[in-house]
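Just one protein chain is left out here, and the rest sit where they should.
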Amino acid sequence: MNKKMFSVLMSTVMAAGLAVSAYAAPADSESVKKAADEGWEIAVVPKDSTNPWFVRMKTGVDQFASETGVDCYQVDTGTIDAVAQAQQVKDLIAQGVDAICVVPVDIESMDSALKEAKDAGIVVIAHEGASLENVDYDIEAFSNEGYGAFIMQNLAEAMGEEGVYTTMVASLTNGSHNEWADAGVAYQKEHYPNMTLLEEMPRVESNDNGDDAYNKAKELIKAYPDLKGIMGTSSFDAPGVARAIQELGLTDQFFTSGTGMPADNAELLKSGVVKSLTLWDPAIAGEAMVDLACKVLAGEAIEAPVNLDVDGYTEMNWREGSETVLEGQGWITIDAENVDSFGF
Amino acid sequence: MAQSLLKAEHVKISFGSVHALRDVSLEIAPGEIHCLAGENGCGKSTIIKIISGVYQRDGGTIEFDGKKLDRITPIDSINMGIQVIYQDFSLFPNLTVAENLALNTEVASGKKLVSWKNVRKIAEDAVSKINFDVDLDARVSTLTVAQKQMVAISRALMFNARLIIMDEPTTALTRKEVDALFEIILKLKAQGIAILFISHKLNEVFEISDRFTIFRNGEMVATGLTSELDDRKFTYYMTGREFADQTFVPAKLSKEPVFELKDASLDGAFENINLALRGGEILGITGLLDSGRTQLGLSMFGIMQLTSGKILRNGKEVSITNPRDAIANKIGYVPEDRLSEGLFLQRSIGDNIIISEIDKLTNGIRYDLKKRDAEIARWVKELEIKTNNPENPATTLSGGNQQRIVLAKWLACDLDVLILNGPTVGVDIGSKHDIHAILQKLAGSGLGVIIISDDLPEIIQNCSRIVVIREGKLVAEYDTQNVTEQMILDSMM
Partner (left out) sequence: MRGRIKKLFRSNEPYIFLIIIVLGIVIQIRSGQFFTGNNIVDLLSALIVPGLFAIGEFLALIAGGIDVSFPALASLSAYATTKFLLDREYGGNVLLAFVIAIAIGAVLGAVNGLFIGYLNLNAMIVTLGTSSIFKGIMQGTLRANQLAVIPAGMKSFGITPFISAYNAKNGLTSVLPFTFLILVAVCALMFFILRYTIFGRGIYAIGGNPISAHAAGFHVKRTKFIMYIMIGMIASASGICRVCMMQQCHPTNMLGMEMNIIAGVVLGGVALTGGAGTLTGCMLGTFLIIMVQNSMILLGIPTTWSSVFVGAVIVIGVAISAYQANHQGVGSHQHKSNAKKEAVS
């Protein structure tokens, strides 16, 4: 892919994402109506139902059920346990559900359980399990390129689209973090001519440790007085950098962005040290999985762009080279205003 | 004899079915230097542990200072004035001299805090008792063995000692250090402190002690005045055997030398050494520790490489740059530290014997176990190795028997030349005689033997010729039939 093509693609993706499809209501979907009428049973199997992330997913699934009348629910899995999760899938097969939506703990053990499900004629939808083989489809909230560009948008907005920045990843060997960072840098080059990447130190490592992120940020700030922002990726990066900003008295002069959980960062966002963080919403991912299950059960042809009737998942495209993995634009911005509305 | 300080009679102790002490008695007078001797395993250490309260006896009586003692605890023993200085000195190598000296007192005082002023005072008092000049702030690990021993003695004296037991105190000391130690022992004697001196070194027993007691196999075999003891009796009491001490006379010498060194030099160790060894001869090489004698031995075996000069075997020049070459040329070497260099201590006795000839023990392709067992049996018998099972690990043997395995290992290779460095260091007296007899027998069968040693009686008795190395040069050669220790000593210095 050359640079121009990339940027064109990027812009389209961004445009689609920002447009946040004006109209998204699963209840109006033909296949969903059919699913409700037929009484198809759709079970969602999370990694760990006690984890706030998946508690949030459950609210999405429950909302889908109450709005549409589809018989869908999230299974109570208890603590994270790959073997127990595979057993749960087998129990669901025995129960005779029509579709299983799963967020796998362990790809290998889950794959064999899902094979049994498919053999039994059950529709299988996965989320964050792109390498699973025995699935009808896997949906990912976004492509790495799209998400990286989205983080950059947030950083650029905070920095006023100007100044020197650098990128922070957990480690240089971490796949998705580096793809996000690369995409973020590419997006900046295309859209923010007044911003520049710190050439001497274009990428630092935080080792997925908030304390490391904090110390690295302090050092960067000392060593490079022109530096104005750090694009974080890992969920430890932005909170760590924020601590440095706070301590050094650089609020509103130095900025950071990156992935972050709402509850963990509520205070930082409200205090204004960090303007916004990025994330994807598990509740919406849950709804999207159920919606896709309905479509497959109803026998609808799945052709890109797929519209799953929920925000951020209205223009799902195939991951390059894949026929089962669909990627959306399901990123969200968390800021001082909406941070308390997620419940996790 | 006046009132005894310590009187132990008919003491018995057994551990399980092993009777460590069957019936021993030991009587020490106040201010006496008493030597307790015996071969390894005779019960010397056991009686010390009974006296110091570590073990409780099964029978017999013990009196100290006229009082009968039913049961002795370690604390009783210390309170009565008994102090034991073990071979390892029981010091703290990481602490200073001062602290080593004062720690016991400080702990015993029951205080919670350390007063460094007090520590120093205690230490100064302690060393002044034996006029021991040492840096009290030095760490004990930086001291020499002799200094460590002095620290241990000073510490023992702090407890108003009346009997100091020293377990083989001279083992790691140089001659001069031994003299210094003996001087202190005599000084203690003058203060009325009795010394129980444990040793198996003949000359020391004669030199220092007033009276002696000898144990063998858990029984007391002799006690009396040292002045009434002689060499032959001492050896007999220790081993229960009579040894005919003969100076070695070669039976038949080969006409031509089997092994020669021509102008052999090793930078920094020795230079221009010329030597010739005939088959059937035992050649002694002696010199001070740093004379280069050890490097010479190592060079003959290829562990060190000559910087110049030649090695000849049967008149022909051979290249020996590593032990493999030496073995191929039928040269064997028994190192000084047989434990670290000569034996695989955890492996079986049998494996140790056949290790050097392992190549030969095949029937073409496969390792021949029958051949192996036969070979092992042959050497165990030939060298009188005391074991009931050659598959036991080598660690189970005594020092003398371990030394015999090392010998067996080499002899199994069918050698022409055998070099031994300090062959009887740390070996008890009976085994020493046995090893000497074996060496003489081997030479009698035509083997050329070189003994590197500074044990002058040993080389005078066992060699036909002696060469002396001083500062890397060969300075003298003697025929053992007409040489004295003094003559050799003179050329060593």
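Each chain carries a letter (A and B) given by its place in the written order, and its residues are counted from 1.
Keep this in mind: contacts are C-beta pairs under 8 Å (C-beta built on N, C-alpha and C of every residue); 3 or more make two chains touch, one makes a residue touch a chain.
As the structure is a prediction and not an experimental result, all values here were calculated from the model.
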Checklist outcome for this item: Missing-chain contact, candidates A:56, A:127 or A:243, resolves to A:243
Checklist entry - Which of A:36, A:82 or A:201 touches the chain that is not shown? => result A:201
Next on the checklist: Of the residues A:130, A:266 or A:302, I need the one that contacts the missing chain.
Outcome noted: A:266
Checklist outcome for this item: Missing-chain contact, candidates A:219, A:252 or A:320, resolves to A:219
Item to check | Touch list for chain A against the chain that is not drawn | outcome: 50-52, 79, 171-172, 200-201, 203-205, 209-211, 214-216, 218-223, 225, 236, 239, 243, 246-250, 261, 263-267
Checklist outcome for this item: Omitted-chain footprint on chain B covers residues 74, 90-95, 99, 103-104, 106-108, 111-114, 116, 137, 142, 144-146, 174-179, 288-290, 489, 492-493
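As a convention for this text, only the chains that are shown with their structure count from here on.
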Checklist entry - Once you find the CA centre of chain A and the CA centre of chain B, what distance in Å lies between them? => result 77
